[in-house]
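Okay, so here's the structure we're looking at.
With one protein chain removed, the remaining protein chains of the complex are shown where they sit.
On to chain A.
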Amino acid sequence: MGSSNRKKKEKKKDFQKAKLKVGKANAKAANFTDTSFKSKSINVNQQTLEGDGSDSVEQFKQTLTTAATAKPDNLRRDALSYITNQISAKPPNNPVGTAGVLTKLLPLISDVSTSVRAHLLRLFRVLPPSEVRPHVEKILMYIRGGMTHLAADIRSDTLNVMEWLLEVAGDEVVSCPGGWLKTLNSFSSMLGWNPSVGSAMNSQGWTSGSKSTLGTKKGPEAQARQIQVLARFLQAGFQPETAAPYNPKAYWDNIYRLPATANPFAYLNLFGAPRDEDNEMYPDRISRQRVFDAKWRSSIVAGMDGAKKEGGTVGRAAALLGKALRGGLGDSAPLPVR
């Protein structure tokens, strides 16, 4: 009984006029702000009015950061296209150098947004090939990460990046540390032609196709594309080396001149961690052929045969791969492939 009365009173209180009393301060208003505190300094949030377009170097760097870290897709995409424009301009405007651009933007290879990935590829294509070559090892790491990504779209887009890299620096791709065997590993995992997974399981299923391509509408096309890029990769690996033209100064240059390439003694691995078989670099064609024969030939050939039987686009791509294999291994050993 008491409670309802009380509630009524409380409700009423809101609409009553506050009484003024002599000798007492007025009640504080509802929106009163307490300003009685003291402060020795005033902090103003950093804001700048200038700097919009006035300093192109700063702006480039800022855009680079935006491209790498901004949350909204659109921002990243726009930043990428801005950088592309700047680099492709004549003369190119690239204050941080190709190395700086690559370190910032390589993680975007496995970006969530499709358009960002497309723009990234466009950007890569305008980079000067000679400056890309020293960084091939690092780019390959990101490509391998992208090739085995969970999302199929990212995988297929990464293949485009791989294709570009093969175009600009095919030799370096196959001869850098880890570039040959590890990349082959990723390819076979992508295609499902993997001997090590089979051994990890007690029994193998009766289906030979890759799980990742099953049930998708794009499946056959994606697989065909993967086989194509693999064929390209193998072609690059088995390309016969052209003998360097005779240079009478070469002997003395070798002794007295500074080497022109970056890290010329990489094959000695003086400062890095010890490499295992996968991480080893295979600098010449013979060694690549040998290790391919030992480790990958049987599984890739078996997978290829299966793909050929599938026919269609996949079959055509497999035939292409067969050609590449024949071309590459023709002089080392006879192939059991028609």
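Quick notes on this structure:
Everything that follows uses one rule, which is that a residue touches a chain if its C-beta (ideal position, glycine included) is under 8 Å from a C-beta of that chain, and two chains touch if they have at least 3 such contacts; residues count from 1.
Convention: contacts and distances are computed from a predicted model.
Chosen from "Apoptosis-inducing factor 1, mitochondrial", "Centromere protein M", "CCZ1/INTU/HSP4 first Longin domain-containing protein" or "Protein SDA1", the protein name that UniProt gives for the omitted chain reads "Protein SDA1". Contact with the omitted chain, checked across A:Phe60, A:Phe124 or A:Tyr142, is made by A:Tyr142. From the set A:Leu80, A:Leu120, A:Val136 or A:Ile154, the residue in touch with the chain omitted from the display is A:Ile154, counting the whole complex. Residues of chain A that touch the chain left out of view are 1, 68-69, 103-104, 107, 110, 112, 114, 138, 141-142, 144-145, 147-154, 178, 182, 185-186, 189-190, 192, 194, 196-197, 199-203, 205, 210-212, 215-217, 273.
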